[in-house]
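Every protein chain but one is kept in place in this view of the complex.
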Amino acid sequence: METLNYRFEQGRRPLSAEPRIVGVVSSGNLEVLIESTPLGGACEVGIQTAAVGFGPIWQAVITDFQERWQLADTRIAINDMGATPAVVSLRLDQAVESMLGEGK
Amino acid sequence: MNAPIRVWDSLQRNRNDRLARARSVLGGDLAGKALPAARIADLLHAVLENGDRVCIEGNNQKQADFLAQALAALDPQRVHDLHMLQSVLALPEHLDVFERRVASKLDFSFSGPQAGRVAKLAAAGKLNIGAIHTYLELFSRYFIDLPPRVALVAAEAADRHGNLYTGPNTEDTPPIVEATAFKNGIVIVQVNRIVDELPRIDVPGDWVDFVVQSPTPYYIEPLFTRDPAQISEIQVLMAMMAIKGIYAEYQVQRLNHGIGFDTAAIELLLPTYGASLGLRGKIATNWALNPHPALIPAIEAGFVESIHSFGSELGMENYIRARPDVFAVGPDGSMRSNRAYCQAAGHYACDMFIGSTLQIDLAGNSSTATLGRISGFGGAPNMGADARGRRHASPAWLKAGEQARQGSGSIPRGQKLVVQMVETFREHMQPAFVERLDAWELGEQAKMAIPPVMIYGDDVTHILTEEGIANLLLCRSAEEREQAIRGVAGYTPVGLQRDRRMVENLRDRGIITRAEDLGIDKRHATRDLLAAKNMKDLVRASGGLYDPPKRFRNW
Partner (left out) sequence: MSSYLEANARERLALFDSFEEFIGPAQRVVSPHLAQLNAPVSFDDGVVVGRAKLGGLTVFAAAQEGGFMGGAVGEVHGAKLVGLLRRALHERPAAVLLLLETGGVRLHEANAGLIAVSEVMRAVLDVRAAGIPVVALIGGSNGAFGGMGIVARCANSLVISEEGRLAMSGPEVIETANGVEEFDSRDRALVWRTTGGKHRYLLGDVQRIVEDSIPAFRQAAQDAIADARGGTVELTLAALEAEQAMLEQRIERFGALRDPSDIWSALGIAAPQDIPMLDVDSFTAAAAPHRLGA
């Protein structure tokens, strides 16, 4: 298992209060827990992944994600079981959209 | 001085010698053209000569398995160094002949499950590969420089005259038998049954020398059946992009789908997503395609006008019989497939090929070659090549050709759409986009003249990933092409090294198109969009006519 942590300062978009979770920790998949929490405007992402050695790819995916959404005072926690970047981005967007009340 | 007398009928004489040996050894066991299964080894020892070119039906699906077993069991002291010609090496026996030195040379097209063993035998010097071909190319050489001396084929049934019914799984048999018979070769066929009257005659008895009823029916591989339950959301998204961004954009009516789950997803989205876009009757009407079960809902929804097939597909026989307007059904009511004609159709009569691959490089060269496996590419090089001899126009062909030549000042011509569809990462996080194809190393390892490439970058018109579509037709330089590819290569090392500014520019110019640019909402890309989500749904869609093989059923 590998642990990765990212923090982005000066987000612009806070989300609603209730934590949400999307996804399942099954092979090739991940779960994304998203919560509103005071972080001085920052967004923190913590990842526990069964696929070791893909730090640079996670960095790029999470950076692009934050560029898309500019989240503030948000903590995201991920349990990952080898999802590809395509699935990771999909779940992250689904997690935010569930907070915004969109999607299913 | 007398000139040496040239003999002009050596092949006929040799053929007669072989037939005489066979008759002599079989004696009373030979009834007309039929011999009992137990005497097959004697027949083969009698008609084969060392170094013969022997064509055996290892097709993509149909296997002359009884004859393959018999050949592999021959005494290498009596028969050796055969030169095998076959489309596909599918059975272990196809390699056993080399292991046992009954055969030593091979020309073929595809080896799929046996690819590892092919590589090992080649490395050990027991298997000398003449060349890897695409199917139509191999059949063509049967008429020029590789005529089979002996053909070992499979048919459903024979009558007492040796006429053959090859039925839905006719596949490669016609060119093999014709090339052999008309070069005075010997044709031996294994049949499932011998009858008084055939449903129809697919091969005339005049071209057939020996018929043997095999103890069990010949093996057929259900290669083109895909369980919809295994299709992922990402594949649904890519299928939506394909339908809206390419099929609708170019009005693609005539097409071929390569094998795989990516194309199965497209087939299952036609009656739902495709219909919602108003595309019924406008796209995907005429197909060069095996009878894919995944196409059943689209057929039932009225999308499909016609399908010509390379082979049949296990379990589809009754459905095909009930849809003679769509499939290539004969006067007797059963289908006839023909790989050679269908490959020709895919080349000249289709406007688009779309298929998957394992690796793509920065020029768009695409290959499924991997180290330690010599697999060949089957029909893909033919389907995925621009048909430069084509002259008739269609909207898709003209639009593609125009996009490629816009502003170049060259004389107008059309171009076939060749789409490579692939997720940026494969299993085990292997990137599909690479700086250098494994094919280079494999080519060196296997001592090939050139690296084995499935589809050349020059022929690829579009690359479609979950990140978007790269339209290579609109690229005007190698650099643009490279960045267009990097631009859809996502988070692979190749993708991460993109020139961001250039990629943005390519997107502005419509060379790279993202899902959002097509108006596709990724939230709609769910399995709910599939017209059938599992095998039972396919059976129900067919009105109970489709009968899937056991391995696909949980009922």
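Chains: A and B, in written order; residue numbering restarts at 1 for each.
We take it that contacts are C-beta pairs under 8 Å (C-beta built on N, C-alpha and C of every residue); 3 or more make two chains touch, one makes a residue touch a chain.
Everything numeric in this text was worked out from a predicted model, so none of it was measured.
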item: Option from A:Asn29, A:Gln66 or A:Ser89 whose C-beta touches the chain left out; value: A:Asn29
item: Of B:Gln77, B:Thr216, B:Ser410 or B:Asn554, the residue in touch with the unshown chain; value: B:Asn554
item: Sole residue of A:Gln66, A:Asn79 or A:Gln94 that reaches the chain not shown, by the stated touch rule; value: A:Asn79
item: Interface with the undisplayed chain - residues on subunit A; value: 1, 19, 21, 24-26, 29, 31, 33, 35, 48-50, 77, 79-81, 104
item: Subunit B residues touching the omitted chain (full complex); value: 526-528, 533, 536, 539, 544, 550-551, 553-555
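The rule we apply is simple: only the chains that are shown with their structure count from here on.
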item: Chain centre separation in whole Å, for subunit B relative to subunit A (CA means); value: 42
item: Complex contact set, residues of subunit B against subunit A; value: 233-234, 423-425, 429, 466-467, 490-491, 496, 522-523
item: Residues of subunit A that touch subunit B when the two form their complex; value: 51, 54, 56-57, 60-61, 82, 84-87, 90, 93-94, 97, 102-104
